[in-house]
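As you look at this complex, bear in mind that one protein chain is not there, while each of the others sits in place.
Up next is subunit A:
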Amino acid sequence: MTTRLQVRDLVTEFDTRGGTVRALHGISFEVGQSEAVGIVGESGSGKSTVVRSVIKLLMPPGRVAGGSAVFSGQDLLQLRERDIRSIRGKEIGFIAQNPFSALNPVVRIEKQFANIAKAHGLPVDGASREHALQLLAATGVNEPQRVMHGYAHELSGGMAQRVVIAMALFLNPRLVIADEPTTALDLTVQRQVLDTLRRLTVDSGRSMLIVTHDLGVVAEYCDRVLVMYQGEIVEQGEVSQVFVDPQHPYTVSLLNSVVRPEGDAAPAAELSESWRP
């Protein structure tokens, strides 16, 4: 399997008044072609920082302090803003956590699609519109025509997130990065959206990097998993292997914290002090 994205020794720091805080301590991982990789970890473990560092969306005071992220032969971290901009949206799609805060509330959906095409110097015409409609239909949006004409606030959460997915896939990217794509959605809708996402990415030859704190999502939709804790990847491997035979105490504790319907959840394992940073 060929590698789509190869991240090596990624170090990200935040400059604060009290000095420099290191958020990522040299992270290395890969995403292969047609592979879904999940990043799990608790809040503040740095999982969102990883994806933002890779596509250079980190806002000051955050900054990448070292490492590389090679995508189709070029190191994204070394690219100038205008060069990375032409990759964002076109080569790498991004799916935001909350569709209502991600979509522009005062611009028609149709116009938002058009703006993406325009940004990459692509024509906005009947064909591009037709393509957007097809994508909306493929993501399971009801009445794509009506949605295209309307605004984000007229949609339900699930529909809005489908629109976001369609926008992320609009220019046919080879890698899709999803930051907690279903956290803001109802439980009943989460599964439908994830099914759609998996079908339109990995099953169509794209790669996917998905950030989540939901182990169930990883178990069902990912091929490999990275477990993050305090800015480091403490364990990574095939989902089947990591979940069945976790090596790291934090992974064990994470797996134990999942509520099981049978009610036989193991008592949350005490983290041994030995491996804490």
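Keep in mind that, in the parts below, contacts are C-beta pairs under 8 Å (C-beta built on N, C-alpha and C of every residue); 3 or more make two chains touch, one makes a residue touch a chain; residues count from 1.
Quick note on the criterion: contacts and distances are computed from a predicted model.
The unshown chain of the complex is recorded in UniProt as "ABC transporter permease", chosen from "ABC transporter permease", "Transketolase C-terminal domain-containing protein", "Spore coat protein CotJB" or "Oxidoreductase".
The residue from A:77, A:164 or A:233 that touches the chain not shown here is A:164.
Note that of A:4, A:47 or A:88, the residue touching the chain absent from this view is A:88. Where subunit A meets the omitted chain, the residues involved are 55, 57, 59-61, 85-90, 94, 96-98, 101-107, 115-116, 118-120, 151, 153, 164, 167-168, 171.
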